[in-house]
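Note that one protein chain is taken out, while the other chains of the complex remain in position.
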Amino acid sequence: MIAALRAILARDLTLAFRVGGGGGIGVVFFLAVVTIVPFAVGPELPLLARIGPAVLWIGALLASLLGLDRIFAADHEDGNLDLLLMAPVPLELIAAMKGAAHWITTGLPLVVAAPLLGLLLGLEPKALAAVTATLLVGTPALTFLGLIGAALAVALPRGGLLVAVLVLPLTIPILIFGVAATTAAVTGLVPFGTPFRLLAALSLVGLVLGPVAAAAAIRVIRD
Amino acid sequence: MALLDLANPHRFLAFARALVPALALIAAVLLVLGLVLGFRAPPDYQQGETVRIMFIHVPAAWIALGAYTLMAISALGTLVWRHPLADVSAKAAAPIGAAFSLICLLTGALWGRPTWGTYWVWDARLTSVLVLFLVYLGILALWRAIEDPGQAARAVAILTLVGFVNVPIVKFSVDWWNTLHQPASVFRIGGPTIHPVLLTPLLVTAAGFAALFLALHLGAMRNEILRRRVRALRMLAAAGAEAR
Amino acid sequence: MDLGPHAGFILAAYGAAVIVLGLVVLWVLLDHRAQRRALAALEAQGISRRSGSGADVP
Partner (left out) sequence: MRLLVEGLACVRGGRSLFQGLGFAVTAGEVLAVTGPNGAGKSSLLRLLAGLLPPAAGRIALEGGDPEQSVGTAAHFIGHLDAVKGALTVAENLGFTRALLGGGEMEAETALGLLGLERLAQFPARMLSAGQRRRLALARLLVSPRPLWLLDEPSTALDAEGQETLASLMTRHLSGGGLAVVATHSELKIERVVEIRLGLGGIT
C-alpha cells in the first residue's frame, strides 16, 4: 500500500513538471497579480507596504485556485481514475496523496516566492517573515479544501471557474487568520501566536476533512 | 516533408559546433577581464563601491532587451518567411533572455538597497524590466504548453510581437504615471555622461555577456534541433512499429 | 580589497549573476547530453534518418 501511495505521489509530481511547467505557472500568476497592484493603487511604497500582506495573501489564494480543477478531472478523462479506484488503497488516501502532490507543485513554490514578491511591495523583514510563515501553514489548507471542489467538478468538462466559485467562500476563514496573524506580527498590538495557531488548526482540519470529503464526492458523482 | 527538413539542418549544426566553443572562450576571457577591470576601477564619488554592481546590472539589461529583439525578429521569420530555424532561434533565446532579465532585476534590487534604502521602487525602468520578465515567463509557459513545435512557434510568435509593442508602452506610460506620484527618485545612468574608467569595464563586461549569450543561444538552438530530430525519429519509429 | 560598507550587496549581486548564468550553462550542457543520448538510443535500435526504420513517410 505504501508503494502504491508513493507511486501516485511520484507520478503526479512527474506529470506536474512535464506538463505545462507545473507550479511555475502558479508562481508567474502570483508575480503578475502582485505586479498589477501598484499600477492600480499607485507606486508609493508606504501604502504598498501597508496593504502588502493582504495583497500577497490574495495573490497566493488566487494562484492556488489555478489548476485545482485538473487534479481529478485529468485522471477522469483518460481513464486513470478507474485505475486508481481499483488499487488496493482507500480512496481517501489516494486523494490525500494527490493533494500533497498538488501542494508541493503549486503551494510550496508560492511560499518560496512570497518573500521575494514582498520585497517588491516594500515589506519590512518582520512582515516578510510573518507572511511567509502564515502562507507556509495556510496554503495546505487552501489546497486540501480545494481538493473538495476538484472532486465535485471531476466529471465537468469546464470545471475551472466552478471550482473557483465553490472553493473561494470556503477559504475565507483561512484568509482572515492568515492576514490577522501577519498584521499582529507587524503591529504587535495582538500576539502573533493566537491567530497563527488558529490558522494551523484550520490547516490540520483541512488535511483530514479535504481528502475524506473529496473521496465521498468522487464516489457519489461518478455514478 | 517538413518534418524531415526540420530534423536535418546539417549545415547549421556544423556551424554551431565550430562556433560555440570559440564564443564560450571569448566570453570567458572578456568576463574575466571585465571582472578584473571592474574591481580595479576607483569607486564612484557618489555611489561609492556599489557602482561595481552596475558592471553586471546594465549589460544584463542590454542583453535582456537584445534577446527580446532577437526573438521578435525570429517571430517575424516564423510568421512571414515560415523559416524553421526562426522557430528554433526564438525558442532557444527565451529562457536565456529571461535569465538575463532576472539577473538585471536581482542585481538592481541589490544595488537599490544600499543606494536608495529599498530593494524595489516602482519606477519606470524597473517596472518595465519587471514587465519584460513577466512577458518572457509567459512566452516560456506558452512554449511548454503546446506540444507540436510548429504550432507552438506560430502561437509564441504572435505573443512575442504583442509583447514587443507592450513593453515600451509600459515604460512610457509608467514614466508618466511615475512622475505624477514620485518625481524625485527617478533612477538614471546616462551612458555618455559616465567616466571612461567606469565605462571601459562596463563595455568589456557587456561584450562578454554578448558573447556568452551567443554561445548559449547557439548551443540551445543546437539542442532544440536535436530534440526535434529525436521527436521526428520517434514518430517514425512509432509508425514503423505499427506497420510491422 | 576593501569594498566598503556594502560589500555584502556587491558580492551578492555578482553571486546572483554567477548562479543564474551557471544554471543556464548547466541547462544547455545537460540538455545537449540528454538529446545526444536519446539519439544514440534510437541509433542503437537501428532507427536513424538513413534507415527511416523501414517505414517510408508518404
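Order as written gives the chain letters A, B and C; numbering starts at 1 within each chain.
Here is the rule we use: a residue touches a chain if its C-beta (ideal position, glycine included) is under 8 Å from a C-beta of that chain, and two chains touch if they have at least 3 such contacts.
Since we're looking at a predicted model, the values are computed, not measured.
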item: Per the touch definition above, residue among A:3, A:40 or A:189 touching the missing chain; value: A:3
item: Chain A residues touching the omitted chain (full complex); value: 3-4, 6-8, 11, 14-15, 18-19, 77-80, 82-89, 222-223
item: Residues of chain B (touch criterion as defined above) contacting the omitted chain; value: 147, 234-235, 237-239, 241-242, 244
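Just so we're on the same page, only the chains that are shown with their structure count from here on.
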item: Rounded Å distance between chain A and chain B, as computed from the means of their C-alpha atoms; value: 32
item: Residue numbers of chain A (touch at least two other chains); value: none
item: Footprint of chain A on chain B - complex, ascending; value: 109, 118-123, 127, 130-131, 134, 137-138, 140-141, 144-145, 177-178, 181-182
item: Parts of chain C lying in touch with chain B, wherever the complex brings them together; value: 1-7, 9-10, 12-14, 16-17, 20-21, 23-25, 27-29, 31-32, 35-36, 38-39, 42, 45, 47-49, 52-55, 57
item: Of chain A, residues touching chain B in the complex; value: 20-21, 24-25, 28, 31-32, 35, 38-39, 42-45, 48, 119-122
